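The complex appears here minus one protein chain, its other protein chains still in place.
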Amino acid sequence: MAPLRKRVYNLLEPSVSNSRASRVIELLLITLIFLNILAIVLESVKDVNAEYHHVFKLLENVSVLIFTIEYILRIWTSAENPKYRFKKRYYIFSGMAVIDFLSILPFYLELVVGFVPIDLLFLRIIRLFRLFRVLKIARYLKALNIMQAVLRERKEQIFVSIMFILFLLLVVSTLMFYAENEAQPTKFSSIPATMWWGIETLTTVGYGDLVPITTYGKILGGMISILGIGLFALPAGIFSSGLTEHLYKSNKKKFKHCPHCGEELDM
Amino acid sequence: MAPLRKRVYNLLEPSVSNSRASRVIELLLITLIFLNILAIVLESVKDVNAEYHHVFKLLENVSVLIFTIEYILRIWTSAENPKYRFKKRYYIFSGMAVIDFLSILPFYLELVVGFVPIDLLFLRIIRLFRLFRVLKIARYLKALNIMQAVLRERKEQIFVSIMFILFLLLVVSTLMFYAENEAQPTKFSSIPATMWWGIETLTTVGYGDLVPITTYGKILGGMISILGIGLFALPAGIFSSGLTEHLYKSNKKKFKHCPHCGEELDM
Amino acid sequence: MAPLRKRVYNLLEPSVSNSRASRVIELLLITLIFLNILAIVLESVKDVNAEYHHVFKLLENVSVLIFTIEYILRIWTSAENPKYRFKKRYYIFSGMAVIDFLSILPFYLELVVGFVPIDLLFLRIIRLFRLFRVLKIARYLKALNIMQAVLRERKEQIFVSIMFILFLLLVVSTLMFYAENEAQPTKFSSIPATMWWGIETLTTVGYGDLVPITTYGKILGGMISILGIGLFALPAGIFSSGLTEHLYKSNKKKFKHCPHCGEELDM
Partner (left out) sequence: MAPLRKRVYNLLEPSVSNSRASRVIELLLITLIFLNILAIVLESVKDVNAEYHHVFKLLENVSVLIFTIEYILRIWTSAENPKYRFKKRYYIFSGMAVIDFLSILPFYLELVVGFVPIDLLFLRIIRLFRLFRVLKIARYLKALNIMQAVLRERKEQIFVSIMFILFLLLVVSTLMFYAENEAQPTKFSSIPATMWWGIETLTTVGYGDLVPITTYGKILGGMISILGIGLFALPAGIFSSGLTEHLYKSNKKKFKHCPHCGEELDM
């Protein structure tokens, strides 16, 4: 049995086997995921959904069938993956396996809903799990692997800056609530409601649905804007700089030696 | 008496004593501060305040009691802190002690309001001092210490850039006031009122409550936007870069060697 | 014949011949392009178009005549350009030649419209090709050459970051659609419609035409803002940093020496 499992594993992992058949399977799976994403997006457009409902239904059935087979085969063959064979980790609990499982779960729950009493609201929420199919593309997107690596490298810095932002948001929103609540009791109705203003302002989105109108509120808002603007871009900024560095490094690795004397350069 | 004071000091400063009891006390104090922050936020939501008013009242009383004890003990034991014992500085005037004091002050002022004639508006403002409890968390937030260090390092640069911004804001708002005042006399009613537009625009928040409508105003606004955009992010940008550097330094210390002699560099 | 072709080529390429006559021709062509850009902009203003329609018509005829001659001469003399003579590439398919062609095409199509049956809607779209005259200025704008060089240098990084952004946009818009669709069915009417909100928010433009109003939507929007803000500036940020580096390099070339052997470094 081992040779068959090994063969299937190779078919599912083109990066290991490098065979042509595995590349074709990969391409088919990616195409299917893209079709599913397209279906999710188009189904949300009422007119399109009305006219092509049966097409979406067919795609749903075919997709679940193929994704289920893929899921079972991946679990079965995971024993071939050295990452899961030697270390005491289970593939079934890995991020991608969970996504694979959740993205087909709603279909089967809907099947049993006639036999088992399942709460309908619960089912409706479960149905949203179909959206996990969007995340299935993560397996194939090189960009996301890079993002993940950057996030891991910088996680401490990003955590510190998010802590700082949340503290700033709390202080700023509390102050603004006391400045504007009396003048606009329905808009700045509570501190949590004012936080929406705080996020909007400190990220510079500024929709304009919540705007201070009192003199105190405007002075406070102005000072907050001048001093706080850009701090909310800190986590993303740290992430961006990490990403740029990451992409730059792999690009310029060859220049890390002086072309004249061959010594390594610490730049 | 000295050994007792020393023992209490150690209980209040886990970073000094490293004992288990002090860690438990720290955790309790942090929990209490978080409960107070939560109460401040939730009390601002009308429905929640109506239903749980007695819970908030109870928390208030317990908190003030504990915070008062903490405040007194900290002042008493501050003599054990080498920072305040040898240098001629008083703990009672340090930032955190003032915050501790102001955050319990409203409770005691409200108690005496029946006996001593205190202006009610004054009391209402004093009541806002409860919000200083949010700042009590600063003692435990490592992130804020880093922020403070960065602010100290970069204070000159941040000061210069804020000066520049205020000058720019003044010039820009004066020009825009003369361009738009006639067409929108209630919106661009004065130079200070136009400064609100200036801050909104130069920080790119752009709520849309003040928008130039004359041709001159739009040309002026366009030029101001193209040339001035981003300058308001200067102080925050300097701060961000200082923070990133700070966080990066501790991360990558090992990579800094002088290329001439190979010794480590403290940068 | 060769000497004449060579002479015309030199007239059209001042960077090659450095002659005075060629500089005059270049200046005339640039002036004509600027007049055409001005005409396109001013024609769009109704009042101006009504009054000066015959001036625009005259400019159009003269411009097409000169641009046609220029186009024919450039193709004829391209054989003199070593870039196209030795390598098997055709000037006629180069970017600038295509722009030159498309920018005069509408004029000739309108001429034949009486004789050949051309669809009027098609003609109307073709007429927009006149706008390609704006791009003719690219030949003379040093800034655009730099931009192009930077884009080529960083194309991989920009591609990865755009991929990431599109994925983020898809996930974010899908979630927000399910949060807001019920409360605002006409505004958040479908996932593609919600993408407009996603772009507006994540770029921090925030017009305010689409704003979440439900509690879920606001919490989701707040989290998206805090975590995602600035990521949409990634491609432009990479481009900007590439440009700054590019401009900086040519400015500071003298300061780059290898610290080991002292030789100049080409970075």
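When the chains are written out, they are named A, B and C in that same order, and each has its own residue count from 1.
Note that contacts are C-beta pairs under 8 Å (C-beta built on N, C-alpha and C of every residue); 3 or more make two chains touch, one makes a residue touch a chain.
Keep in mind the model is a prediction, meaning the values are calculated, not measured.
*Asks:* With respect to the chain omitted from the figure, which of B:Y9, B:F67 or B:F177 is a touching residue?
*Replies:* B:F177
*Asks:* For the chain left off this view, which of C:P14, C:G206 or C:G221 is in contact with it?
*Replies:* C:G206
*Asks:* For subunit C, enumerate the residues touching the unshown chain of the complex.
*Replies:* Residues of subunit C in contact with the hidden chain: 37, 40-41, 44-46, 128, 131, 134-135, 137, 141-144, 146-147, 162, 165, 195-196, 199-200, 203-209, 232-233, 235-237, 239-240, 243-244, 247-248, 251, 255, 257, 259.
*Asks:* Which residues does subunit B use to touch the chain missing from this display?
*Replies:* Per the touch rule, subunit B residues meeting the hidden chain are 156-157, 160-161, 163-164, 167, 170-171, 174-175, 177-178, 181, 189-192, 200-201, 204-208, 211, 218, 221-222, 225-231, 233-234, 237-238, 241, 258-261, 263, 265-267.
*Asks:* Considering the whole complex, not just the chains shown, which residues of subunit A touch the missing one?
*Replies:* 204-208
Everything below uses one rule, namely that only the chains that are shown with their structure count from here on.
*Asks:* Looking at mean CA positions, which chain is nearest the middle of everything shown?
*Replies:* A
*Asks:* Taking mean CA positions as centres, which chain lies farthest from subunit C?
*Replies:* Of all the other chains, the one whose centre lies farthest from subunit C is B.
*Asks:* Can you check how far apart subunit A and subunit B are, centre to centre, with Cα atoms defining each centre and the answer in Å?
*Replies:* Here the centre of subunit B sits 32 Å away from the centre of subunit A.
*Asks:* Using Cα averages as centroids, what's the distance between subunit B and subunit C in whole Å?
*Replies:* Between these chains, centre-to-centre, one finds 45 Å.
*Asks:* Can you pull out the residues of subunit B that are in contact with at least two other chains?
*Replies:* 204-208, 259 - these are the residues of subunit B that touch more than one other chain.
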